[in-house]
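Can you read through this structure? Questions will come right after.
Every protein chain of the complex appears in place save one, which is left out.
Right after this comes subunit A.
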Amino acid sequence: MAAVTETIDTVNAVNDGGYKYGFSTDIEMEFAPKGLNEDTVRYISAQKNEPEWLLEWRLRAFAVWKTMEEPRWSSAKYPPIDYQDAYYYAAPKEKIGPKSLDEVDPELLRTYEKLGIPLREQEWLAGVQPEGRMPVAVDAVFDSVSVATSYKDRLAKEGIIFCPISEAVQEHPELVRKYLGSVVPQGDNFFAALNSAVFTDGSFVYIPKGVRCPMELSTYFRINAKSTGQFERTLIIADVGSQVSYLEGCTAPMRDENQLHAAVVELVALDDASIKYSTVQNWYPGDANGKGGIYNFVTKRAACRGKRSKVSWTQVETGSAITWKYPSCILQGEDSVGEFYSVAIANNWQQADTGTKMIHIGARTKSTIVSKGISAGQGQNTYRGLVRISPRAKGARNFTQCDSLLIGDKCGAHTVPYIENRCMTAKTEHEATTSRIAEDQLFYCRQRGLSQEEAVGMIVNGFCREVLKELPMEFAVEAQKLLQISLEGSVG
C-alpha cells in the first residue's frame, strides 16, 4: 500500500494534471507494411510462426470482415476510419518473448517504471515476491507483442497456464484450437472479425480442474508505436471447479491522431468454475479539445457453460476518446451467475457507449448489473444493455441498476436498457437514477478543507463505491485516484 501511494504521488508530481501516461518510448520497432489485405494477415501469421489451421482461421475472418460494415448504431460520433492507413503489426525489434528480465530492452523496463501499477513493481516482472503481499503474475503486451510474463514457473506447478497467446498457440494448440472463437466467433461483429484476422498477441490462461489460482493474474496493455492499432486477443478457460481473478490495465502515449484498439476477450467457465475479470482502462482520451485519443472498440464475452459457473466483469473506464464495449455473459449452465459492475467516465469530448448483455439460457440463472456513468465537460455517456431471458431459463433473475452523474451543463447521460423476457417464471428488475454533483455537497467538503478537486473526487468515488469495492485492493486504490485525475478541471 505504501508503495502504491508513493508511486501515485510521484506520478502526480511529475505530471501537471493532464494524462499521466502520455510519454512514448523510443524503441526500435519492426512494422508490417501499412494497410490491410490478405498479405498483412499472412505476414502476421508468419511472424508468429503459426500453424496452418490458424492462418486459415484468420483468413476466413478476414474474408468475412471484408463483407461487413462498420457498426454505427452506437451513440458515438466520429469521422470514418481509414483501415488502410494504419499499421497492423508493430513489435519491439527485440526477439519475441524474452524469457528473463535481462533479455528485455532496458528502455522497455523504463517504460514500465513510468507506467506504475501494476507494472510499477519491477519485482513482479522479475518474479520476486514482495514480502507480506499477494503476488501478482503479470503478462505485459507492448504494441503487438507480449514482452514478459512473470511467475510462470510457480503457476506451472499448479498446472496453470498463463502465457502470451502466441506462445499458447505453439505450446498448447489443442486448447487454443478448441476454445478460440468459441465464445466470440470470427464473424460476430465487424471489430471482432477484424481482430480475428489480425490479432497479434494477448494473454492465454488455463486453470485446470479444481485449482484455485493462488495469485491475481494481470495483463498490461500498452500502445506505443504511432499509427498502430492494437488488436489483442485474450482467452481464459476455467475448467471444472476452478477459480481465477484476472486484471487488465491499459495506457497509451499522447498522440494527436486517433488510434484504434479492437480487442477480443473470451472467457469460458465450466461447471462450478468462477472467473473474475477486472479492467482499469486508461487509454489516452484525447486532449481538452477532443483531438487524438484511442478508439476503444472491444468485444468481451463470457460463456458460463457449466452448471453453477460464475463470471464477474468489473470495469473502470476512464480513458479512450470513444469506448464501445459491452462485456457480456451467456448464462448457459443451470444456476450460472453473471455480474457486471461498471464505472465509465466521459469528460471533455470523450464518448462512452458501454454496457452489457446478459443472455439467460439455463434454468435459475442469475445476473446483476450495476452501471455508474459519469459525464463531465462535453462528455457523452451511454449505458446500453440487454437482458434476454429465453423460455428455458425458468426461475431466472436479473437485477439492473444504472446511475448517471452529471457534472456541468454541457454533458449528456443516456440509458438504453433492453429487456426481453420470454419466461413466465423469470424476474427482472431495473432501477435508474440521474443526479448532479450538488453545489451544497461541494461547499460542504470545501468548508472542511478539501480542495474542489478533492471534493469532486470524493463525491464521485462515493457514487461509484458499489463498483469499486468489487475491484481487487491494489487496483481499487489506483482506480479511485484515476477517477479523480480524470475529472480534474471538470468543475468550476
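One rule holds for everything that comes next: a contact is a pair of C-beta atoms (placed from the backbone, for glycine too) under 8 Å apart; a residue touches a chain by one contact, two chains touch by 3 or more; residues count from 1.
Everything that follows uses one rule, which is that contacts and distances are computed from a predicted model.
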- Chain excluded from display, named as in UniProt, from "Fe-S cluster assembly ATPase SufC", "(2Fe-2S)-binding protein", "Metal ABC transporter permease" or "Gluconate 2-dehydrogenase subunit 3 family protein": "Fe-S cluster assembly ATPase SufC"
- Of A:Val240, A:Ala432 or A:Leu450, which residue touches the hidden chain? A:Leu450
- Had the left-out chain been drawn, it would touch subunit A at residues 438-441, 443-452, 454, 458-459, 461-466
